[in-house]
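A single protein chain has been removed from this complex, and every other one stays in its place.
Per-chain residue numbering starts at 1, and chain names A and B are given in the order in which the chains are listed.
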Amino acid sequence: MRVWETMEDFDQFIVNGGTVEPGDDMPSAYRQEVFRFIEMHANSELFGGLCERYWVSRAPGVHRKLAFLAKTQDEIGHAHLLYMVAADLAVKSRAQMIDDLMAGRSKFHNVFHYKTHTWADQIVIAYLVDAAALTTQQAVLKQCSYGPYRRILRRIVSEEGFHMRHGEEMLLTLADGTVTQQNMFQAALDRWWEPVMHFFGPPTKDGDLLIRWRVKSDTNEALRDRFVQKFVPMLQEYGFVVPDPALHRNASTGKWVIGDIDWAALRATQSNVGPDSAARIELSKQSWDNTAWVREALHVP
Amino acid sequence: MPTYEVFLKPDGKDGFFHAGSLDAPDDEMAALYCRETYIRRGEGVQAWLVARQHIVTLDPKELEVTAHRQHASNDGSVVAQRRRARRQAGTE
Partner (left out) sequence: MTSAIFRNSPPPEINDAAATILLALADDEFMMGHRHSEWLGLSPFLEEDLTTASIGQDEFGHARALYALIWPSWEMRDADVVRRPPGSWRSCALTEMAGVPWEKSLIRHWLYDLIEPFRWTSATTAYGASATGLSALAERVECEEHFHRAHATALVQRLGAVDTARMRLQHALDDVAPTAMALLHELDSIDASQGAAATQAVLEAAQQASLKITHVSPTVIDRRVRHADAESALRQFVDVVAFDPDARW
């Protein structure tokens, strides 16, 4: 167990590229920040899986069904890995984390507070949301100071890579498909572009603890911009219109510039009052409550 | 319910590595759950599971001191110096 006498010592350790392990006597503020970050990631993977669950039975064909089922299983698997790592920080047990999530006391990513109206919405999630998640996770994986998180992220990121390619394959099927299919995707893109922009979060404030302690290595704006530069031209090339009237290309830098973002909808999801928050939590909670006897009988915490 | 640590051996020359952990009611259930939590795509050709409470842990301080036993390793600098000296003596 490593001990740091002062916060300055700990900060220096982080600056020098040190890796913190669960047995270390880390500052409690660091423990809380890392825990909160991993817990939210875990919650989001679980509710992302629940969101996709709806489309497994509706997937068109056996092949799509299998690929979707495997993807959804991965998301649940990520939630499992993350809850295990979060529990080892000894802030909350696995059961407490799930209880808090079901009671609406915990946060999960904004995109999983929305309803998926059509198959194309699900493809937006499988492609753009997974790509957005991958963008943020790669930035954490690069130099995250908390060892266990960084190690499991390697696995998570490699699986998200499969999902994104699968998502792009399905997107191309619609892009190269009938007019109905193309319109279906455009309508979904119109619904989802703003939530995807929100996904990266509001501009990072100075003194952000996650950046200071090298859990995150990039600001929210930098990550959002990286995503925009890559996916705006890609969506356009596939024949779709990015629903942002102010979107333009800076003549001198050649970079894409997006319009101002209205943060109202993000704030609603952060308080668990997004369009589909209640329904998603309720579905999960009902099943969790109805199967409590199984956990009790098997002594699962 | 015990927490189990999962170790996998990938196919090929590498040995076992620590993959992560899982919760299970007992050894048999842990073995069943290990496959789907950590080996969904052939990530391991062998797997070890051990209940966390059975792991014997050593004090890192006792390990640290062994990193300073200079006499137990040899960086070859003395040998290099001797060889140089011999070469110089031979050319004189």
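Convention: a contact is a pair of C-beta atoms (placed from the backbone, for glycine too) under 8 Å apart; a residue touches a chain by one contact, two chains touch by 3 or more.
Predicted model, so just to flag it, every value in this text is computed and none were measured.
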{"item": "Selected residue (touches chain absent from view) among A:Thr19, A:Thr118, A:Gln138 or A:Thr204", "value": "A:Thr118"}
{"item": "Residue in contact with the excluded chain [from A:Met40, A:Ile76, A:Val91 or A:Leu209]", "value": "A:Ile76"}
{"item": "Chain A residues that touch the omitted chain in the full complex", "value": "46-47, 49-50, 52-53, 55-66, 69-70, 72-73, 76-77, 79-80, 83, 118-119, 173, 177-178, 180-181, 184, 283-284, 287, 290-295, 297-298, 300"}
{"item": "In chain B, positions touching the absent partner", "value": "22-25, 28-29, 32-33, 35-37, 40"}
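What we mean here is this: only the chains that are shown with their structure count from here on.
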{"item": "Mean-CA-position distance for chain B and chain A (Å)", "value": "32"}
{"item": "For the chain A and chain B complex, residues of the former touching the latter", "value": "1-2, 70, 73-74, 77, 80-81, 84-85, 88, 94, 152, 298-301"}
{"item": "Parts of chain B lying in touch with chain A, wherever the complex brings them together", "value": "1, 3, 20-23, 25, 29, 36-37, 40, 60"}
